[in-house]
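With one protein chain removed, the remaining protein chains of the complex are shown where they sit.
Let's turn to subunit A:
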Amino acid sequence: MVSLLSGLPVTDCVKLCHRVVDGLCGRDPPCRADYSSTWSLEEWLELLNSLTAFFRLAVGNNSSDEVVLAGLSGVGSSHAEAVLSVLRARRDEIRRALLDRTNSISSATLQDFDWQLKLALSSDKISSLHTPLLSLSLDVRENTALRPVTMEMNREELNTLISSLEAANKVVLQLK
């Protein structure tokens, strides 16, 4: 429940709300150890969930200030004002995070990628090879589980991959 917020002074409440928004946007969420004296574990989890859901709903529905304040009727007016100020400051960021979530609508999405270029100097058969090899590792998110995919390509394979990716980028550009 959001009303649990009343157990905290207003300045700390602003900080906490900002950290919650950070967690919503893909950075580090607030740490429970900092607030263990104020709330029990159960209360903490509940507060975190409800705050996150509240921010999401407020930005997703593009609610006006009055609606937001009405949703915060359980807490004191100064706390409600603090939460509202956090919401107004971070509206753009939350909106972007929600858009990202909606964008990754497919069952598997690319979360991150990394590449390394290696030069094979020789093999067991040929003394001088000089073949560049690219090892590409993709972090694919499948139903909230990260699955690493690693592959190694030579020059031709990399060219085909890049050309197909460029074709895909062209299609994406038309939508921008």
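For the reader, a short list of remarks on this structure follows.
Just so it is clear, a contact is a pair of C-beta atoms (placed from the backbone, for glycine too) under 8 Å apart; a residue touches a chain by one contact, two chains touch by 3 or more; residues count from 1.
Methods note: contacts and distances are computed from a predicted model.
Per the UniProt record, the absent chain's protein name among "Radial spoke head protein 9 homolog", "Actin family", "Ribosomal RNA-processing protein 42" or "Coiled-coil domain-containing protein 22" is "Coiled-coil domain-containing protein 22".
When the full complex is taken into account, the listed residue touching the unshown chain is A:112, out of A:34, A:112, A:142 or A:157.
Across the entire complex, the residue among A:6, A:36 or A:49 in touch with the chain not shown is A:49.
For subunit A, the residues in touch with the chain missing from this view are 14-15, 18, 22, 25-28, 49-50, 53-54, 56-57, 60-61, 85-86, 88-90, 92-93, 97, 101-102, 105, 112, 114, 119, 121, 130, 137, 139, 169, 173-176.
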